[in-house]
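Below is the structure I would like to discuss, written out as structure tokens.
Of the protein chains in this complex, one is absent; all others appear in place.
And now, subunit A:
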């Protein structure tokens, strides 16, 4: 907000001198303009406006830009000629990235390119990477994750980049030790390596990395086959700060108990889902890593927290995740005794968490910043009073599905936690009174009050009035909310980026018109809002140019007109859910012209013919995932489907019967609770 204002003022001043024969914009020095550009980061549209001011501004903006995230591949050549000094290129939104593209990128940007992100992009092979390795000799960061078909050749190509520092190869399932060995031997400056889910990687490769890349700071070997054999080598890395080994089933107690050497530099250790870890292993970890700050033990079901009583002081441990572990009141007591400087605590889905445990923790740890007690169904207002009375600096509080809490407890949150930024009260018994008191948390950025059936506009309006920083609002199935409440939100929260109003049946086009004022809105979910029509969607499309995800399932009034406006304005639209809408072939074809569209769900579109659907599929180049009704499978030519699939699109053929109407939210909640009780 700040920089924009400043710029507006300057321009106004300049405009007063219109008589001056020289354009007023030319009088600004480059340095000043660069400074302005430095501050134009909050909204991508700002930079666009800037470059539209004049030719020189346009040129300056082109020179200044370092980061680029192209939406559409077909524009890449022109973009790259314009922005020749790009150093960080993010191609994650371009799904069909071929070797040719990579080769041209390499020759255009050559030495200026520092970082390239190819995560999830398809169609390129190791040849493209080799082009990068040849020409972009300053490349320091590369992300080739989520390419399950890429093998060791890609890793070998990366191994030729001598200056490489950060490599992400997550889920490149065909990469083996050989590839990792190439990277280890070829990139001596490596600081970050992620081989998450590379199932072919074993101890040998990881060991070689640990031997060769002594500057390594962050290592992620989650879901690989490593065992304790590679741990001693890893622990000798002098600079290792972050070590993640989620779901490494080969790691057990002995791995750490027998480890002679600890690692003084290690700060974050993630061993969630290591099912074979038990108490003694955790205990020896805590003893051997004196500087550990983050410890993640989520879903280590055999770890019992009470072992911590054996530790006198783990003074540095600041953040611990115990999701799904065995937690008892006494365990929490020993935890609070031994971990003196705890800042973040996650106890979600720990069935043993009770009021007593929470009170014990809260009595000791006054400066807790983050607390997660999701699905701790036994805690009551007593816990909340303990939390709020001691932890006044709480920033994040997540307590989804804590059904025993009452509005009195929520009032305490509003009174005592003014610094709260993230609050998750999904599926709680929240009412208007509670919500009103929450409005006094002026710093709220994310508020999730889905499945709180009792809240109405009376509660929401104060939130809109007093939480100007709100970016995320979840009102899923908050059936009491109407246009009035949404208008208050739209007025009071200009930074809103995400709003979920699914099944808020009282919402109409008016709400969307109000929301179109929130120019940063990018995720809109209005599934099942029967009153919403094309008028509202069109308003959103025109107002919220950054819209990237739209869910209008079962909004039966939404028709082609909405699609036309989306096609016209929403060039960032990546994902759309259109099932049950009144869209016809024309609307679909208009939508298909959106080059950015990657993900579409199109079930039960009564107005769409197989021909129209086929044409739309052909036109929409960027598609990566399409969900369609299986009845279309036979009516769309096989060759066409194969062609679209060869462009990198996967089809999900759904067989779901047409649902005429959906159950009311009360019934739905009752059903979900019954499910829990069972």
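Operating definition for what follows: contacts are C-beta pairs under 8 Å (C-beta built on N, C-alpha and C of every residue); 3 or more make two chains touch, one makes a residue touch a chain; residues count from 1.
Assume contacts and distances are computed from a predicted model.
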Select, from "BHLH domain-containing protein", "Zinc finger protein STOP1-like protein", "Nuclear pore complex protein Nup85" or "Auxin-responsive protein", the UniProt-recorded name of the complex's unshown chain. "Zinc finger protein STOP1-like protein"
Using the touch definition up top, pick the residue from A:28, A:63 or A:185 that touches the left-out chain. A:185
Of A:28, A:340, A:542 or A:556, which residue touches the hidden chain? A:542
Answer key for A:177, A:270 or A:323 versus the chain not shown reads A:177
In the complete assembly, which of A:199, A:340 or A:618 touches the absent chain? A:618
Can you tell me which of A:23, A:43 or A:98 touches the chain that was removed from the display? A:98
In the full complex, which residues of subunit A touch the absent chain? 48, 52, 74-82, 98-101, 103-104, 107-108, 126-127, 130-131, 134, 151-153, 156-157, 159, 177-179, 181-182, 184-186, 204-205, 207-208, 211-212, 538-539, 541-542, 561, 564-565, 567-569, 571, 585-586, 589-590, 593, 595, 615, 618-619, 621
